[in-house]
Each structure stands twice: as C-alpha cells, then as structure tokens.
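Of the protein chains in this complex, one is absent; all others appear in place.
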Amino acid sequence: MADTVTISEPRSLAVATIMARKGVNEAAIEAAVRLAAPSQVGRSAPPALALIATGPGVWLALTDEPGEAWPDPLEAQLGDLAAVSDQSGSYLVWRIAGPGAGALLQKGVAIDLHPDAFGTGASAVTVIAHMGVILWRPEGAEGFEVAAFRSYARDFEHWLRAQAL
Amino acid sequence: MSRLAQGGLIDRNAPLTFRFDGRTMPGFAGDTLASALVANGVGLVGRSFKYHRPRGILTAGSEEPNALVTLRAGAKAEPNTRATTAQLFDGLEATSQNRWPSLNLDLLSVNQLAAPLLAAGFYYKTFMWPAAFWERVYEPIIRRAAGLGALSGLPDPDVYDRDHAFCDLLVIGAGPAGLAAALTAGRAGLRVVIADEDWLPGGRLLSDRRLINEAPGHIWAKAAADELASLANVRWLTRTSVFGVYDGREYGAVERLTDHLPNTPARQPRQRLWKIVAKHALLATGAIERPLVFGGNDRPGVMTASAVSTYLNRFAAAPGRRAVVFTTSDSGWDTADDLIEAGVELAAIVDARDAPMNAREPRIRAAGVRILTGAVVADAQGRQLKSVDVRDRDGRSLSIACDLLAVSGGWSPTIGLASHLGARPVWSETIASFVIHQPPPGMTAIGAAAGRFSLAKALADGASEAARIASELGRTATPASPMHAYDEPVAVRPLWHVGAHKTKAFVDFQNDVTDTDVALAAGEGFTSVEHLKRYTTLGMATDQGKTSQLNGLALLAKATGKPIDQAGTILARPPHAPVAIGVLAGHHRDEHFRPARRTPSHDWAVENGASFVDAGQWKRAQWFARPGERDWLETVNREVNAVRAGVGVCDVSTLGKIDVHGPDAATLLDRLYANQISTLAVGKVRYGLMLREDGLVMDDGTVSRLSETRFFVTTTTVNAAKVMQHIDFARQVLWPALDVQACSVTEQWATFAVAGPKSRVLLQNLTPDLDLTNEALPFMGVVQHRWRGVRMRIFRVSFCGELAYEVSVPATLGDGLVRAVFEAGADLGVTAYGTEALGVMRVEKGHPAGAELNGQTTAGDLGLGGLLSRKKDYIGRVLAGRPGLTDPDRPTLVGLRPVAQGARIRAGAHLLPLGAQPAAANDQGYVTSAAYSPTLGRGIALALLQRGPARHGERIIVHDPVRAGDVEAEVCAPVFVDPQGGRARG
Partner (left out) sequence: MFDYVYLRDNLAGLMREHWYHAQGCRNWLVVTRDTRTHEIFDAALAKNAAASEPKL
C-alpha cells in the first residue's frame, strides 16, 4: 500500500438496535433521542450518541458514554416509539484512518467508497471476506469505523492486517 | 530465423538469458518467450494434444493454440502458459509439454499411425469391450497419453489479492481505439478504468508500421498512456485481462503483478482479482486473424501473417529465411511489405482472390516477388516447413521452397466477452465474420472489435463513443487532439477451404480437430453447431476456439448446405482466457477458507485443553481431554458422569437468539410455532416447535417471556439464520399489519449451561443475593439479575435431563463469567463438558436434535404430535394434515438397545425385521443418533421405525453392511435415563 493506514485496536462500545414500531417515522425516533443531524449518522447534544441507519426503520445506536444500565435510559426515552435491544456484546469497532483507509477497505467491500459516493455521514451494512460488517464515515473525524461481530474478531483482524501489508 | 540487426521495441541494452527444455539461450528485455525462441531459431515448441504432431508458434498473441509450455519449475510451475504472452525475464525456465521422452523424439507420436481410429468422437465408439478392461486397462493408458501440461502437485506458495473498482467507463483494450476513448473520457473528468493484457500500451500499434500524426503509432500510444497515467481519475491496469462479464454491469479481471519478475518479493501478491462495476464499457479488444484450412497447415513454420509482422516489427525477430505469403485479404500484403523491409527473402505471394488491387503491389513486384492470384496453397510440406504446394488459377500444381508461410484468412472481431450474458453474435457479410448483436447492458464495441478495421476508424470510434458517453453522464468532452491515420482498405474474400489437399488439414489446432472430423460429424448427424462442438471438441480447448471457431462453422455450413448465418454460432463463456484458481480464492484458503466464529469462552477453553469441532462456522469445544486419558471416549464418559453426579459447564452461546418485541409479538409467535405461545406467563420458558409451510419440522428451541410485549427466542445453532429469515418473512411478507419487531441477539449473549445435581449450589455461590430455590426459580422459568454491573439472565431449562440452568451475560463478560463459574464451583468438582458429552446426554433423554430434525420428519414422527395446537392456526398446520404426513406407517421415533452387551449401533444403519432379506422392500426405518451411554454402560440409539411406538420389546436387525455389520437390537421407548423426568424439576 502506497498510502499510510492506521488500524486501531478493536473497541467495545455501548450499542443497541432500535427498531421503529409500526407507523412511527424516522423523525420521531431521532427527536426522541434529541438528535440534530439527519438520518444516517449524527452526533447529538449529550448523551453523545451515534445513530446509524441499517435498514428502513432500523438503527444501530453507539456511544462510549453510556452511563448506568444501558440501554434502559434510551428505551425509556423512546417509550412506545421503538423496540430496543442491547447489542453491546455483539460488536467490536475498529477505526481505520489515514490517506490509505478507503483504498484498504475498498479491497474487501463491493460498495463504492469514493468520497463522492460515500461521503461523511454515509453508512452501509455489507460484507468483507464473508463476514458481515457495518461501516460508516463518522462525523467530525476522518477515516472509517467498521463494526463486526465479536465472534469474527480474530478472522476480521487477520484480514485487516493482511491488507495493510 | 534470427534476430534482426536493428529495429524492434526490445531493449538491446538489457540482454537476458533463459532456458527452454534445458537449453540456455539469449534474449532481451521486451521479448516474449515466443519472440526470443523465434530469434533463437527454435521452430519446434510442442506436440499436439491427440496426435502428438510437432508444432511451432502460430501467432503472437493470447489466441495462441500451439506454443503451450510449462513456465517455471517446482511449486510455482504453471502448465499451459502461452509462450506468446509470457514476458521474458532473466533466468526464465520453460519446458515443452505433452511429449515423451523429448520434444524431438516423442514416442507418443505413434498415435498418428492410429489416426483413422482416433477421429472425432472415437471415444464414443471404442474402448468399450470387454467392459472390465475400461477401469483396469484403457483408462490408465488414456490418462497417461492424454492431457496437456501437468500440475506440480505442490501447494501454491503465492499470495493473491483482490480489489473492487467503480467507474463511469471501463475501456477493455489499450490499442488505438481504447486509448483514444480513454483519453477523451479521462480529459472530460470521467472515472475511467482502462485495462490491457500486454505490458506496453498500443495493441496492434506495436505490431505494424502504421503512422499516427506522421509518427510511428507506438510513440503516439506511449504519449497517450503517459497522459492517462497522470490523470487522477483514470486507473490504468497493465498486464490485466478482463476475463468475464457478469450481471449488474460487473466485470472480472486478473492483474498479473509478478509473473514477469524472476522472484516474487516476499508477501507481494502474485496476481490480483478485480471486480469492476462500470456504468459503461467499451470493448476495444481488436480482432484475431484467422488461419486458413489446407494440408499441413499445422507444420512448424506456418504462422499467421500478422504474427510474422509482429515478430519482425516489435521484436526484431525473423521467423524464417525464405517466406511465402498465402492470403485472402489485404492485410497479407502488409506482411509482405514488412518482410521486404526487414530484409527477409519473400519468394511469393499467393492471393486466393482473382484480382486483388493493393497499393503495395508495385513495390513488392519490384522486389522480385512472384505474385500468384486466384491461387491457393494446397499442402505445406516438411516435418518443419520446407516447401509449399500451390495450385494456381488454372489448376496447375507448383512447389515453392520456403521455411516460413505467412497465412492471412481475414479477421474475426474479438467479441467473446460480449456473449458471456447469453446473446449470440450475428453474421456480417461485409467482413465475413461475426459481430455483436445484443451487447451486455452498457457495452459498445469500437474499432476492430466492431468490425471496423482501419486505424483511422479505430481512433475515430474511440473518441466519438467516449464523447457520447461523457455527454450522457452530463460532462462535456473537449474536442480530441488530432489523430491522423490512414483509413486503409481491408477487403477480404473468404476462403473457407482450399479444396483438394493431400495431408491433414487442421481446423482446431489445440484439440487436433481436422476438416475431415467436421465432415464426419456432419455426416453422422451432428449438424447443429452445439453438437459439432461437443462431438469433435472443436473450440473446447484452453483457447476456446479463438483461431478455429469460424473456420469450423464455415465447414459445417458447407457440409450441411446451409449459409453460414444460418448455421449458428456457439457462445463464449467466462473466463475468456485461463485464470488461476488461486486468484479467485484470494485470501480464502487453508484455515481462512471461510471465516470461523469463536465463542466468548474460546480462549478459556483452549487453556483448558479443549478439542474443537466445526458447527457451521462456529468452533465449539467438543471435549476437554485430561492428561492420561486413553481416548476421546474415556474423556466423554468422564464428562457425562461428572454432570449426572455433580455439576458440569458447557458453552451454549452458539444457539440462535432472537428478541421478538411489540404489541403483536405474542400473536406472531402463535402463528410461527405449532404450540401455544401467547399463554406463556411472564417469567416463564416454554419449548417451541416450528414447522415449515409444508408441515415438516423446521426447528425447535425455547421461548421465554420477559414482559407482556418482550419475548426471547432460541433456535438450534445451525438454523439460527434460517429462523431469523423466517421470522422476517412472517413479519414483512405474510402479516405486515402486525406491530412486531425482531432482531438477532445471538452475538449479544454469552450463555453457559450449568447442569447437574449440584448446579443450584454452584449458582448460589456465584450469585449469593439471588433466590434460586425451586419456588423462586421453578423449572422452565427465567429470572434477571445484575452481575458485575451488567444484566444477567438465568433460565431454568435442561437439555441433559439433570437439574440444570442456562446463564447468560453480554458477551463482553463471557470470559469473565465462565471463570467466575469455575471459581464458584471449585469445591464441587465442577467439570467442563463439550458437545460430545452434550450429545450423549440428550440421546440418553431422547431429545430430538439435528439428526432427527432432518427436514423429512413431522412432529408426529418425533413423538411430538401432542404439541400441535388445535386452538389456533400456525404455519404448517394445513399441509401437516396431508395423508402422507399422517400415515400411521411412517417411521416414528423409538429407542434401540443392542442385545449383545458390547455391541455398538451406528447412525445411518437401516432397520429390518428379524429374518428378512436385506432389500429395500423390507426396509422399515433407520438409526438417527447413536452413542455409548456411560450411565447405562452400553450402547444406545434413537431411530425412526415404522409403527415404532407399537413395537416396544420387539427385536429387529440393525443392518449396517458398509461399516461394522449387522446388530440385533431391542426396540424400546426413546428415553433411557430418568423416564419420568423428575431430576430436572427438583
């Protein structure tokens, strides 16, 4: 790889799946979690929570400041608007940064990651080397974040490190 | 044959040496293996597939059918490499193929004597009698005699890479048309990918002496390539073959990164697979020159005319000393001119056309070349070419001495890629060849690939098509800089067969198919082009008929009396040229063939000596051997005994887990499960049985109710994804009006079974604040707790039949939990157990698992008919009532005990009544699961037996002819330990 890439150690975050109840629209969900930003990825006023769309009416919420008893407060906030499931155990998150980050990930991803096609705030649920991943360009930081199942951690790390050579 | 003193695009300042068949020879940087062999006067490069005829180099491109060599030695040896495209490097080693003991003396060429027996389709008519000889005699001999090169048999030591590209325009081919297109599109700001299989840009500009803007074409090509390389929006893929076209405007290509280097740097990938998605594609792949069909047309020394020009002009290598040109088109005259320019003696031009008019004629005549029009070469003579027999316009024969025959039968546009999605090309009378009819979506052919052969047209096509694409995408193309070239004539009069000839005339060189084979096939009724292909094997070799298909079709048309455009044509299929399997596999080989999923306790299990088994993608601990244990059976018996007498712990995190939430969650679950779910109270757990729509059992698991609207569902490990998909189908397709949400939480929870009479004590040690008495947490109940700051759930369920629990925490703390459990049970002799012991215990209890839920069994077959609710509708209810699924004679679940104490029953064995002949008519069922039960001290099994429940006590035969032999067994109830089920409920 000509361009440099930094690959972080995988992190555990507080994560939850939010699934809108029937007839509830996106705006109502976002308002309930006090988000200012549009639907895909957004950083809100406290609690600092990223909301990533993973399908119609479905989001992954991530935060590294969960407070007590995650995701109970989030669930209380949402009330009858959505179903909430804790997913903090399910995912590990890697940050891939540097000028070569996009090129590295493009080797495994069959979606166009060019900045014009996948800009800041864009997200996708896709597959890398037969492992399901969720990847996004976070607001306010360069590079990408990639979430993969904890059970794939060793094999996903292996793929990442092999590409960086 | 020799190296010309000047000219060519080789680097005479960079000499190299290489070895072919053990002989060391010189070459230059810029040579191919073929051009270096030509320069060294090597005429014989291989032996043909069937007849072992001596063969030389026919072409200068990737369509080469003859010059197939094994490149490199050892583990990196690659058979069937075309010498014409192998870039020469210092120290290159190549060996010829398909000959023994040597190329010059090939004893297997004795096949030629048997030629009449080896005609097309011979293997359908021979080697059939006596029948026993096929396996022992004929097949081994044929295997040794047949085949091209051989694999090394060693693991591939190279690393392969993969990448994805997305573009507005993919230009396939960097000849004049492709370069003009890429320049226009690149300058207009489009995202462009341009790929060429060669290492130099220019395509045919490297082979002929045509001018662009009054300078040699290859100079224009280099300038174009340099400009493209400087554009950030253009990706230039050199040494890259686009091998396939796929749905969704996706193209497959292979980039060769190190095949031209003497040594691959460590960890550097050898080749890279590209998956390219292109809104538009331009097929600028040029055209392939056709050989002509005449006697001896496969002799070393016969070459296509454009190949002769390539060796002369690009590589400064003369393929002979005295040449004859045999042509049916104007391009043969270009080669004649090139020969004269290079100083090679040109004895004659034989043009099959009656009155060809060519601008080069005065110069050629002035050089003293004999010009014969309306004439053909009937036979080429010599083991290596030494003369040709010409038949002139009056039918007279004359012999002309020569060691090189340059043949030009016209040009076929290279359109294989365009038929990969199934559209057949159509005949063009003007160019006497096939052109694209329905290209894949987004693809257009330009230049020679579209049948527009002149250089001026190629350049104009490229520029205009790229400009059209740019404007379709909303960009403006700046007017192209001047590209002046001559719009040369390319008239051709097709000559599909020369008429009478004395020696063998070949159509497909690689598979040794002759003109008589084609006639034979037609005569035997194989008159469809698809039958011709398969019966004669024409077009089925590694070159996919690039130099043979059209000639074969023309002969078929003649034999069947049809015009060519009605004879049809065959489709090309990916890969367009051979692709190494290693590059398709890429990262996925050996242990990384597919990803492995590891449970939260994996590292702990490794520390504790676990042996692992694959359960789908998961690695599960199978058993935990202790030092001194003789074999796995001793280990597993110990684990089973430890659970039933004390307490054991098993990681069951791999089972599927699904949250089902919402006001209508209970309603949905009632419709998915055969038994009643909505009546489940909060804090309770129930066994759930799911049927497929056709009434057969799909999966089983548990359902827990955590609140009015929150349910937690478990599935078997292997069906986790299938059940999730099924629930989504029900929610979204069948009943979208229901307000219910579901998502997978398989990865969220680490779950451990804590099982055995001492399990309650252990858990009480682990969670002293939690009331775990039978009253507080009864059988089939669930409680929630907080442990080390996270949510913990304890389910009281039992798969093994003992007092047992399943304890879950978020997977982040799974490792911490299992270690804490072992600490809490340290004084209780807590024992780790794996899937094997788990399996033994569930067989002892008669619980159905994967072997019984095999997609062929109903609830009734498994003794679960009582679970089917009569109070509600659910998926599978109606079709489960079909007569075939309620037939009382269906094999139904029973237990089996071998009569003899030490005897063993194996799963898969079939069941026969005592004294019955082993025949399908007497087959009454089969064994689904079997185990050695340390609890009982004997082997046991579960089986499906016709009318099983009515036959307890009866003795039957367990028939196992392929493995251990028959065993007599007694039929019994399918439960061997604690039939009343009291142990789990205490």
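Lettered A and B in written order, each chain numbered from 1.
Everything below uses one rule, namely that contacts are C-beta pairs under 8 Å (C-beta built on N, C-alpha and C of every residue); 3 or more make two chains touch, one makes a residue touch a chain.
Please read these numbers as outputs of a predicted model, since none were measured by experiment.
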| item | value |
| --- | --- |
| Given B:D11, B:E607, B:D728 or B:D827, the one touching the chain that is not displayed | B:D728 |
| Residue among B:L148, B:L231, B:A491 or B:L879 that touches the chain left out of view | B:L879 |
| Contact set of chain A toward the excluded chain (per top definition) | 54-56, 58, 124-127, 132 |
| For chain B, residues in touch with the removed chain | 247, 421-422, 441, 694, 721, 724-725, 728-729, 731-734, 736-737, 878-879, 882 |
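The working rule: only the chains that are shown with their structure count from here on.
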| item | value |
| --- | --- |
| Rounded Å distance, chain A centre to chain B centre (Cα mean) | 33 |
| Contacting residues of chain A [partner chain B, same complex] | 12, 17, 19-23, 58, 82-83, 85-91, 106-110, 112, 114, 117, 129-131, 149-156, 158-159, 162, 165 |
| Residue ranges of chain B in contact with chain A within the complex | 161-164, 166, 191, 267, 275, 277, 587-588, 592, 594-600, 618, 659, 661-663, 737-739, 741-743, 745-750, 791, 809-814 |
